[in-house]
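The complex appears here without one of its protein chains, the remainder shown in place.
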Amino acid sequence: MPFIPHTEDDVRRMLDTIGVQSIDELFDEIPSTLRCEALKHVPSGLTEMEMLRKLSERAEMDEGALCFLGAGAYEHHIPSVVWDIASRGEFMTAYTPYQAEASQGTLQLIYEFQSMMTALTGLDVSNASLYDGASGLAEAVLMAVRANRKSKSRKVLSLGSVNPRYRQAVENIVTNQDIELEVVDVDPNNLQTPTSVLAAYEGQDYAALLVQQPSYFGQLEDVNALTDWAHAQGMLVIAVVNPTSLALLTPPGEWGSTGADIAVGDGQPLGLPLASGGPYFGFICCKKAFVRQMPGRIIGRTVDMEGQPGFTLTLQAREQHIRRSKATSNICTNQGLAVTAATVYMSLLGGEGLRQVALASHENTQSLRALLSAIEGVEVIQNTGPVFHEFVVRTKAPVHLVIEHMESGGIMPGVDLQADYPQLGEAMLVCVTETKTENDLKLYAHKLQAVLSELENV
Amino acid sequence: MPFIPHTEDDVRRMLDTIGVQSIDELFDEIPSTLRCEALKHVPSGLTEMEMLRKLSERAEMDEGALCFLGAGAYEHHIPSVVWDIASRGEFMTAYTPYQAEASQGTLQLIYEFQSMMTALTGLDVSNASLYDGASGLAEAVLMAVRANRKSKSRKVLSLGSVNPRYRQAVENIVTNQDIELEVVDVDPNNLQTPTSVLAAYEGQDYAALLVQQPSYFGQLEDVNALTDWAHAQGMLVIAVVNPTSLALLTPPGEWGSTGADIAVGDGQPLGLPLASGGPYFGFICCKKAFVRQMPGRIIGRTVDMEGQPGFTLTLQAREQHIRRSKATSNICTNQGLAVTAATVYMSLLGGEGLRQVALASHENTQSLRALLSAIEGVEVIQNTGPVFHEFVVRTKAPVHLVIEHMESGGIMPGVDLQADYPQLGEAMLVCVTETKTENDLKLYAHKLQAVLSELENV
Amino acid sequence: MLIFERGKSGRRATAQAPKNRPDASTIPDSLLRKAAAPLPEVSELQVVRHFTNLSRKNFSIDTQFYPLGSCTMKYNPRGAHKAASLPGFLRRHPLASDRFSQGFLSCVYDLQEILKDVTGMAGVSLAPMAGAQGEFAGVAMIKAYHQKRGDDARQEILVPSAAHGTNPATAVMCGYKVRELPVKDDGDVDIDALRESVGPQTAGIMLTNPSTCGVFERQIKEIAQIVHDAGGLLYYDGANLNAILGKVRPGDMGFDVMHMNLHKTFATPHGGGGPGSGPVAVNERLLPFLPTPIAGREDVGGEASYCWLDKEALPDTIGALSAFMGNAGIVLRAYAYAVLLGAEGLVRVGEFATLNANYMAKLMEQAGFKLAYPGRRATHEFIVTMSPQVKSFDVNAMDFAKRLLDYGYHAPTTYFPLLVPECLLIEPTETESPDEIEGFVLAMTKILEEAQNTPELVKAAPYNLPVRRLDDVRAARELDLAYRREA
Partner (left out) sequence: MLIFERGKSGRRATAQAPKNRPDASTIPDSLLRKAAAPLPEVSELQVVRHFTNLSRKNFSIDTQFYPLGSCTMKYNPRGAHKAASLPGFLRRHPLASDRFSQGFLSCVYDLQEILKDVTGMAGVSLAPMAGAQGEFAGVAMIKAYHQKRGDDARQEILVPSAAHGTNPATAVMCGYKVRELPVKDDGDVDIDALRESVGPQTAGIMLTNPSTCGVFERQIKEIAQIVHDAGGLLYYDGANLNAILGKVRPGDMGFDVMHMNLHKTFATPHGGGGPGSGPVAVNERLLPFLPTPIAGREDVGGEASYCWLDKEALPDTIGALSAFMGNAGIVLRAYAYAVLLGAEGLVRVGEFATLNANYMAKLMEQAGFKLAYPGRRATHEFIVTMSPQVKSFDVNAMDFAKRLLDYGYHAPTTYFPLLVPECLLIEPTETESPDEIEGFVLAMTKILEEAQNTPELVKAAPYNLPVRRLDDVRAARELDLAYRREA
């Protein structure tokens, strides 16, 4: 019996002790009419060897293309140390540190994680993580609505350059509490959002402004002006940020004259594999004033009865297992193991190393952008503006065909923007990180050129 | 500086403490004429990302063929637990347990390993491992020559069905001590060795007889008769055995009326990947009487000063670091990490599970043997005799061409026996383990048939 | 010592940082960070050593018996971890086209089918990223259902007092009011109170069955009838699904919607607090509302072909709750686990979890501990109340819990459910041998003796751990939530 250690003798002896004849008798409180028959659609069990063969064959089906997709999930080099450490049984098979004395490893690690996230965001406090960037943004919105004492509004304003998948998830979550997300239109000729566009929203009551930096398009927004504008309007500022970029860019805590109030984002770039979208983790940091509105676990440093330092879950009075219907969120588990990996990753890279990752990605992106600009039939939108490691190109040929043909050649060239931003035309979002070599970039440009002339001739 | 933690400040401070101006000054005792210039043929360093990309590209070059090679290295399923545990830093980055109190993990594990190997071989004692099966056999030969008090001979007799690579390594090692290995011819029509063949060697003085079970050809020898014959001649018996097979077959300690004296073999089948031939490990077990002739590390159970059980290196008076030129061997390191993996493997499988591995491999082998027997142009040598999980086939077409063509079809069909056993003709040694499916076997048979008719038509 | 404190300015794991080209940045200064982010500055060895040693300060399933009630801390098969870590799965971008996704999609689809069978439901979505998000999705579907029918009066969710805190918190997240239902002394819900509570304001009820009292709710059919008659829906909190796997199905009990905790029932690693995965399953009635994405399958010329179903295919969906597809890697681990166990193995899970819990409960009773529900069968877990020990020796449940750590056992869940005073909720799971169970009971027996003879010893435990008992009050009063480098 896989994973069940009982021998026949064990079972007999245990049943005798309990005083029943059979295991089945232990289920005699279940109304017999409800008892189910054998599972019909579950196949018979396999050995580990057979299972691994089956899943290996499937995994191999998904291999083989060079990937230039980003849009919220980024391929970075993951040092071997990261998962060697995170996969240690003591991290991987422990649970939420309810017994602090028996969980100092996890607790100290999360405290260190919180410290690192505040270092990156320039804000005062961090929690122990949320599920992912999108649901994290929803929590940030709920938090801002609770926290903004100046505003009674249940509306928040989002730039159109915030990840559309994030905005969608936020809506799906917060509309249940009658909170509304209003979105600023994207100008197809200027992917940056100048504050002038926001004039239309002045004087209205919004609990918060959502700003993503770098934006979904990879562009850098003028976050200082945007932050000051929002604060002047009595809004809180929620910064949606890429943690890698924070090694290079102004941290949200320093945006404008007083800094963003809440920063949120997805931790995936910090040592987590693409892995079909998860597990990643959402991070959330805020100014000290809002700490009691924070959702999720928070770890604090304290002392034990001998005065030695130690770590423990704290501010639990915000949480569902204590406050139940009055909790700041229903969140229970966080993404502990993902955070473990990210903490190891950030320790390895350090501020300077992470900056190098950001810069190398940025430089590769600049290179590809330059290569593609030179191709007939390709328009790099806002060719000269500052981007981080993504940019938007418009193709002469229908972009879905371009993507299809590039994939036939073993390259996933970018994310089709048509559904989310029809105003951009035949556009796709291209991402380049430090993992790509010069040859990879040349190959991309070469293939794209070939595909475009092929499509021209059809 | 990869892996070097020193900052510039560190270096300055350390040099000041030492009282020198530069690191270079620390090398001033080396005659200046000897000091070398920069390395000329070593490329510049790569980051981990670049290194892994380079080595991944190389590793992928070696993939893609279904492997029916055995001949001393066997592909078995390796439970995921095995290397997850063996790769734990505490096992992987410790060293020889010189400080027993700080090495109880490694020490107890090796004690358990020794216990498992004696359980498998049916002998009294095991050491902590040798390098591999072949060099282990050389140590066994040296040991037998030292241990056999009845014989003054520096000759040992080996059956021809002992792995030729093992015999070659033994010769390369023991001839330095003027020990001679005499080999019994292999009869191309009977791959088993009946004791009748040995009549020619009766009355001569050999320190030991070398018997491999299953033999290099996968055949089962009549080890009981061979052992009794050798003992009657005053020889010690050295059994060369496959540890997987020992879950199914009579253990060496029970061969004949008094058992083999020394058992040796390669531990690779016990959870170690094929990995181009190593690291594997050699194991060696013997009767209690010979323990002081044993080469290598041995772990014993003892007690600490409070009477609690503990484990420690013992019988070190046999070893080079104590006895120097009088040691039983120059061996120093063993194959600790490989032994760690094997110990975990054997614990997972247990006696019955290992028997199932042996049996499943055996059954698959029988199936393929039957399939190939039915093919025109293929002769399974000694078609009905008992084999374990390898067998010999002779092909009508030149065997090196058969192999080449099968490989073009993505199958490595077997090991060419021509160089080592020209008397067998166009023969190859085919191995099947539990990792092969029925489809794999059908594919093999199908391709072989196709290749043979193709070669016929050339 | 913190990893920051091991650092030194300029130190780094150099092999890990890419080389930069001559800076090609076009980023204006105003958007650039002024000073490097103050992350740790340590060598690769320092990182390995620091975190390896940190890990050694944890209890975990791999090192200890961990009978944490309601958390199902069973063995996490390493094979499943390996399967989910295959390069093809790890490297797949979440937005990869179907062409490069058939392997992953087929796993998602197959697990959906398995979970439908296991739960007796008509549809499954694997998107929710944790039990609590599954609950959210479930209650949001209940809300969407009523809204679609124009039934706007239903503003209340019923929750028994024994429920997990996530239940009421979730109802509120979905904009509902919560009404608590009392639980009787035998652990079953008070049916009369239920009858009084339902009405046209009732959107639904959230139930865990077996309940957090460690017993099976025997009146489930009656409850379903009452709630359905009132026009409400039944939500099944799958936290305790491990207890009944293959024995009774939520769909057959009358539940309309439920979530599962894959990390519990399907043995994926708990990771020190996550990630989990909280798929939802629904009956026909709620099928249109399932959260996206869901894997669909068509047969194209005899070959199966898989694709994502999202908003276009499911216009009434409550939508996506994450940027991509939830915790895909956890889904893969759960699928691998289901493939390993198969139909016959999944049934055994419930059986042996129940056998272990009942055996352990009996041994605890024999050892002189008081069961909270002595007349009932234990399910996969059971409750002991330490009230007698508090009265006799002034040693409470937390003291026992802390002292257990000294004996090398993780403590059971303490002080939950809230309605049982001084309780320990104990869940051995099916992957533990009777030897471990007996060892635990022996330790409890010894602690009971200690409580009798040297209560102070127990009250000041633990002694053998990296720290002594921690000052939680100070932690909350003098907040220290992040390291700040000394100037």
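Labels for the chains are A, B and C, by order of writing; each one numbers its residues from 1.
Quick note on the criterion: a residue touches a chain if its C-beta (ideal position, glycine included) is under 8 Å from a C-beta of that chain, and two chains touch if they have at least 3 such contacts.
Just so we're clear, the structure is a prediction, and the values are computed from it rather than from any experiment.
Contacts of the undisplayed chain with visible chains (whole complex): A, B, C.
The hidden chain makes contact, of the residues B:Ala59, B:Ala199, B:Ala289 or B:Ala450, with B:Ala59. The chain not shown here is touched by just one of A:Thr17, A:Thr47 or A:Gln177, and that residue is A:Thr47.
For the chain missing from the display, the contacting residue among C:Arg12, C:Arg33 or C:Arg78 is C:Arg78, taking the whole complex into account.
Touch with the chain that is not drawn comes from one residue among C:Val282, C:Leu340, C:Leu363 or C:Met386, which is C:Leu340.
Summarising the interface, subunit A meets the missing chain with residues 1-10, 47-49, 79-81, 84, 89-90.
Along subunit C, the points of touch with the absent chain fall at residues 6, 8, 11, 15, 43-46, 48-49, 52-53, 56, 61-64, 75, 77-79, 340, 431-433, 435.
Just so it is clear, only the chains that are shown with their structure count from here on.
For the pair subunit B and subunit C, the distance between mean C-alpha positions equals 46 Å. Spacing of subunit A relative to subunit B, judged by their CA centroids, is 48 angstrom.
Work out the mean CA point of subunit A and of subunit C, and you get 20 Å between them. For subunit B, the set of residues that touch two or more other chains comprises 47-49, 79-80, 84, 89. Among the residues of subunit C, those touching two or more other chains are numbered 11, 13-19, 42, 44, 48, 52, 77, 79, 81-82.
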